[in-house]
Structure formats: C-alpha cells, structure tokens
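Rest of the complex left out; these chains stay put.
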C-alpha cells in the first residue's frame, strides 16, 4: 500500500497504522476499501461517539436503545413502538428527488428490519432562500421525492417541519423519520449468530451506484466533491414495498435468526456489523451476489449502496420456507454464504479469498476522537444584541400578517397535500396540529409523534437550543395528551474538526441530554450528520428531535385549535419570553441575534403533566403550543382551522411587540368551556402553574385590545389568505 | 353478502377496504391474491387503491395483466359487482372494463385531501341508497387521477347516466376550483353501461368513521349491501 | 438474433398534456420564447431475440399495443435495428 491509496480513501496515516495493527498485516485494496467506508464519520461516529454517551438511553419502557437499526419502546399490552430518524442531506443536495426518496426508503428498512410494521413517516427539512431558482428546485424536488416514495409504499407521511435560512442554501437538510409497531415478542436484531446459519441477500440487484456514498457524506461539499460524487442511487419504492411485506412475513412466521438492511456502506456494513454484534464471523462468495452491471470489482460489490436490499440470517432447514415466502412476493434470495465462529469476515471471488478481516475491527475498531471545542467568536457578540434597540412599528396587524406569510410560519399545506397522510386509515390526527396521532387498531391506544428543531436558537445558544428542541418536541406530544415514551434525534452540524463547530455540537448534546433526563424522554436511537458545509460555510447547528408519545385512548386526543364559540382563551405557563432569535426579528428586521428565552425544565415538566391531565379529564377544548411567532401567531393558528374568531385583552403596561411576538418555551394556549374554567384554574394553581385569562372565542375576526385601543383586528379570511397562499405564490 | 378485496403487489389500500367492511360494516370479507385465478364466492369484488407494480409505466397497466384479472372480467361480464377505488379504477379502465383513462393530474402534483362529490345517478347498485345530488365529503390521494374519455364517448357515457360522481364545491356546484385534478366534466367516478362495474378516484373506504373526518363513504357500501339484499340472496350470478 | 427496438409513446393530439404545457412554460420563462409547442411522451428501449426483423417487428407492435401504450390516450411508433453487443 502506498500513502496515496489510503489517503485517497479518506483515511489518515494514523488510522492506517491502526488498521495494520488490528489486522496484524497490511490490508489489500479490497479490505482497505472496506475499512475506508466503515471508518468514515458516517459509519463510525468517530467524532461524536463520546458525546453521544451523554444521552440518557434507559427507562422503564426502553426495550432497545441506540446500537441497533432502530430504537424499541414498550407501549403496553405486549406491543412496542419502533422508530428512528436519519439524514439524507448530501444526496439530496445533489439530486433532490432521488436523495429524499432514498432517504425515506432507507429509514423504512431500518424499521421493518426490526420486525415492526411501519405506520408513519415524518420529516424535517431545511432549505435556503426560495427567491433563488436552485432553492426552489431543491425544495420542490425533496417534497416530491418524499411523497413519491412514501405514497407508493402506502405508509402515511403525517408530520414534519420546514425552515428556510440562507445557511442551508447549498446544503439542504433532509431528515426522515419512520415509526413502526409490533408485538414485543416479534423483535429481531441485526445479528449474524448461529454457526452454520445461512446469509441471504434479497431485493434489488447490486449495481455501481452509491459506491463510497458514506465517504461522500463525510466531507464538506465543494466543487471537487462534485467530481467524486458517487453514481446517484435511485429509489424503487415498489421493490421497497415487496421487501417490506416479504420480510415481515418471514419474521412473523419465525423463519429468520437475524435481519439487517443494507444502507450506507452496503454489504460491508451489513456483514461486519451483524457479525460483530453477534461476536461471530461470516464467509461469503461474492459471485453469488446478483449484479446489475457486468465487470464489477469485488470492492465495488462490497461497498455498493444500491437501494432496496436486505441481509437475512437463516437456519439451513428454514431456507426453503423463506424462499417460499419471498417467491410469493416475486423475490428470490441469493445464498451468499454462512455464519462462522472465528470473528472474521471472509469473502471469496472466483475461487480466491479476496477479504479476510476481523469483523469487530472493521465495524467497531475505528479511533475515537475528542476534538477540540472552542466558543466561536460570533457567540458573545450576538448574545449582546439588544432587540429593544430596534425601531419598532406599531402596526401590529401588519406585522402579524407578515409573520403569517413568512415561509417558516406559513401553512405547509402546499407540502403535505402532496403526501398521502391518510392511507392505512389510522391517522386520527394528520398534519397541521402540534403532533400527529396514529391509532393502534389492536389495542385502542394512540401514538403521537412530532419532529422539532430550531437552528436559530441553537446557533445563538447551543446548550439552551438543545434543551429547547427536546422541550418543544415533548410539549407538542403533551398538547395531544400523549406521554413521551422516547426520542430519536438527528444531529446536523458542520465540520467537527473545526473547534467552533465541535463546541456547538458538544453544547447542543449537553443541553439535549439534560432536557431528556428531566423530561424523562430517553434517547433510543438517532443519527449524526457532520460536514454540512459548502465552501467552508457551515449550516446552523441543527439538532432535530423526533419524539413519540403514548395516548391511552386514541379517542381522547387533544385538538390544537378552537372548536366552539364563547370558550375562554387562556395562556398556561411561563411569562418568560424574548425577541432574541425570534421569527419577528428574522422577518421584520432580517436579524438572527440576541438571546432566546431561558427554560426551567422542572417547570416545563409540571406543565406537560398538567396538559396531559387536562386533556385526559376532558377539561379543555384545545391546547396549542406557542412557538415561532409567539402569542399572536399561535392565536391566529388556533382561529383559522375551525373558523372561530377570538377577542383578546392584552395587559396595558406591557410592551405589545414583545408580548405579541416574543417567543419562549413552556407556554400553551388553551380554550376552555366557561363552566369548566374554575376547575382548570384550581388544578393549575395547585400545581403552581400560572394561568392567564386572555379572552374569548367567537366572531369572524381576531381582535386584540389593549385598554381602550384595538391594536389588532384581522378577519379570518384576511389571515387565512396570508397564511395559506404563500407557497403556491412562490412555487407555481 | 360477501366482499373480496384483490391484492396486487403494491396494493396498499387493501387493508383500508378490508377493515371498513369487517369492522364498520360487519360483513364477511376476504383478500384474494393476484396470482390466483378464482374470486371464489364473492358477491362484490373490490379492487383497492395503492400502487400496483409501483404504477410504473402507467398506473394500473401492469396489474391489468395479472393472473386474477380474467376471473374478474368474467365475473363482471356475468353481471357481478366490481368496485375499483383509485388505483383499482385505473386498473379497470386499463382492462377495458370501464370507459376512459386516468392521466396525470393537471397540476402534475400528487394530491391528498378532502373533496366533495355529487351523486349523479342513484339508480346503480353503488349509489342506490343515496339521493341524486347528494353531496359526499370523501378524501382523494392520487397523482394520476385526471379522467379522460374521447369526446364521442364522453357524450355517450353522459347520456347513459354512466357518470356516477362529479367533483363539486361544498355547495354542490360543478366548478373548476372544485376539480382537484383536471378531470373532464369534473368526472370523479363512472360505471359501465350495465351499471355493475364502477370506479372512482376518491377513497370512500377512508370515509367510514367520524374520527377520520367523514362517514360519507359508507353510502356506497351500504348501497351495495341494500341492493344485494333487495335482489335476494342467491339471486343473479 | 438480437434486436434493439426503440418505442416512442405519445399522447394523442386531443389529450391535454400537462407535462408538455409545464415544460413549454418553463422554457419560455428561461428565455426560449421561440419554442411553440412541447409534447412529452415515453421512450422505451427493448432488446429482444427473434429469428428475423419481421418477427421482431410484429412482436414489438403487439407489445406496444397491449402493454406499452394505452390506445385510449396514446399513440406509439417504433423502429427496430440489430442490437450490437
């Protein structure tokens, strides 16, 4: 091996040395390629592993935490929820439709690999400016790709979030999440155990697509990366659906000993991980791999990232039964080889041994880095920014309309009407509320789910931002009455080898971990996406939290908007708000600066417990969490869906801009029937939770009074027009 | 009466149709796989929505050649009741059991949401218990749902009363805004000349419970059950 | 012998072609105002074995009629050549 060979494959000199040490000899070219993909950041988590240990990953409900294809949580009655989120940022930057589609396909396989029936998709997206044609192209393509795959496989896409910031211009974020359910005893793991068991590869043929996709994902985007770009992978949702049905059937019939999907790093990853998880070895014949193209080199076969493939570990006497199931789904597994006991991954090609590597070394032997963390220069500077120094307009109605039509806040119906969010007829709360709710036919329970992240907050204060993301996600669950049972997270950051970026990362993780601990939301899986940079410019630090909650009775879900006249509107929770990092600053002053409002996690927890109680005892008619755009936007959002106006009194002495548009956590807007208000008030005061009466529902306008002045009066149709037509105008 | 739901590779609303019949209508129902050649003793065959064979090439084009289809055709030709929903509608047009074809939505996007349908003919087995001009709130979810039929044929199916449902606004008016996909004459569903085979793009099987947003889809299934009851058990076929 | 068939499937004139309309208007927006009409169809390549060109041709005709096109909305045309390997 020459220095060039490993450096070109993205390995450092010391990493190469480590490989030689662990192998006890120099690797050949095929083996080196395997190490290269598995020791890439994407597969080895070498810069993040030590920080991820901070997350609480245990809890009474946790069946399987991080380390498997997806997390598994006990949801009672012998059932489990299985979920995971994953990024597909780099592929989507290159080819938005296929990048997003294969992202959805990949996360789908992670769920059914465990034995679970996928029941919902969610996604979290970030794009640059929509004034730019490329920005619109990426946005439209990603949305079409998510729908294209999800609609075709017949799993509803029920929730998501989308933000637009210039920092995502060349490096959009596409994070896809999937939730599945299964009877607990059906759980299968990605382990190649049982010497003599067979290794079966099933699904699409293997082509040259996506070779070195993981190394591509582990570097910054630049013009040079354009050339190193692997052949784009194309999603085949039809094949995905066949694989899903067939795999689940083999698991249901108890025919498989282990299952592993092929994702990043292809066969190499699947073989080395399943072997190392089981402490076993494997031996395969590469000529048995069904190929799509002629003349593929062994290393290409081993590192191809062709989509829609699964690896199954099957006892020899069950082979026939497995083949039978797959045949019914028009698929034919190939027997590649068998499980051995010596811990080695061995591959033969044309009678020759081309690979003999220790599984544990390839899959888990990469170095662990503790990168330097250093507070970046911008942090203190932006923290000092004082929003009250800005010139302020007093046309609050106009500000509200501008906020309602800001792409970050505006209705995303243009997006989700392109997703089939109803298929499977279990979506009892679709997109548009605080969380989606999927019912479980088998048990009558409901699963609430949401994804949340706020890059601006994390940029301005990563520790606080990390806490806020977890708090918001769990609060969104609580707004439907669901109790959080676990979270999965996708950590999107720049280049961790830069001290400023690693500081952002570390602080975010610390904040998230703290919030998870206090709010009792264990992290059961996730994904890290580094190197989200274009020409040296990093994205905002953007952790995305996917949260899942349990509703004892899906029929008792809380709604997010007003549903009757003459209800009392009140604000439950904290009065801590800030214009720092707010949508108001961004939209009205083109600024991202200042300090977001702080959070008291214990207070947050009490608030969420109270919300769930109010909903389960049928004491409130709606609960909507205050987030982007503050109180005024939340009021508008509660009015529009059901066509109920509201009349609100604002305290005179307060500063209207701050009061109306300031943002802060631990705040929820409630509507309560007048006859129940007293009871709600009592419960809240017993729990030391402030409850502030704001006004009443009714009429066809949102009217906000301050003393004798009407400071906002907007008709529902005016607001709806601003809120609903934005994307149609920009995109069509 | 007995319902059958055909399952092609890539069907995915088979489950929804099945559950509606079983859990809401409390009628017997079974799945029938695409690779068999009999529909057994079913009284109504539902060809469900989804993406049979990925909808590759053209929606419904490949499924139409499945092994089960000759049995479906024979059943239909002998007067059996066949209902195609969404992808099932596409399969039935591809198979020539229903007139016309379904092409890309006019705006080129997949569209999911609630629409309103007006019942145009209530004398078919599928609309029997509805009143003419009834307005039903039913969801759609499709990318290739723009109904097309050549002009001469259009006249013919209109004259014959083969148009079962039209997209309308909430007040029941046929308008361009109410047309979610560019279908000719706002046509959402049609039947064959003898009225025993019907297809529609919207999903009545998703509109069977209040908690899902509407119960208006039930009228179609109840019509069939009623019609069948009137016809008397064992009659026909 | 091996043959390469190239099949073009186009929407009939009377059928509205929303994709064609969309492409045309994008081209106009991009400044290609001299483009007068765009129609979008499908293009398929098939490699098949057949004893002679006529047999290949007859089969391609049949496959196009039965599966590759829908006669209610589409027309097709095709050409056949020997497949170089």
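In order of appearance the chains are A, B and C, and numbering begins at 1 in each one.
What we mean here is this: contacts are C-beta pairs under 8 Å (C-beta built on N, C-alpha and C of every residue); 3 or more make two chains touch, one makes a residue touch a chain.
Quick caveat: nothing in here was measured; it's all calculated off a predicted structure.
A.B. asks: What would the formula be if every copy in the file were counted?
C.D. replies: Copies of each chain kind in the whole file: A x1, B x1, C x2.
In this text, only the chains that are shown with their structure count from here on.
A.B. asks: Should the pattern of chain-chain touching be classed as line, ring, star, complete or other?
C.D. replies: It is a line, because the chains touch in a row without closing up.
A.B. asks: Go ahead and note the Å separation of the Cα centroids belonging to subunit B and subunit C.
C.D. replies: Each chain's C-alpha centroid was found; their separation is 30 Å.
A.B. asks: Report the inter-chain centroid distance for subunit A and subunit B in whole angstrom, where each centroid is the mean of the CA atoms.
C.D. replies: 36
A.B. asks: Counting in whole Å, what is the centre-to-centre distance of subunit A and subunit C, each centre being its mean C-alpha position?
C.D. replies: 41
A.B. asks: Which subunit A residues touch at least two other chains?
C.D. replies: none
A.B. asks: Find every residue in subunit B that makes contact with two or more other chains and list them.
C.D. replies: In subunit B, 107 touch at least two other chains.
A.B. asks: Flag every residue of subunit B that touches subunit C in the complex, lowest number first.
C.D. replies: 57-58, 61-62, 65, 93-94, 100-101, 103-108, 146, 148-151, 182
A.B. asks: In the complex of these two chains, what residues of subunit B are touching subunit A?
C.D. replies: Counting only subunit B, the residues touching subunit A are 9-13, 15-16, 19-20, 23, 33, 35, 49-51, 53-56, 107, 109-113, 139, 141, 143, 203, 205-206, 208-209, 211-212.
A.B. asks: If you look only at subunit A, which of its residues touch subunit B in the complex?
C.D. replies: Of all residues in subunit A, those touching subunit B are 144, 147-148, 151-154, 236-239, 241-242, 328-330, 416-425, 427-428, 439, 441, 554-555, 732.
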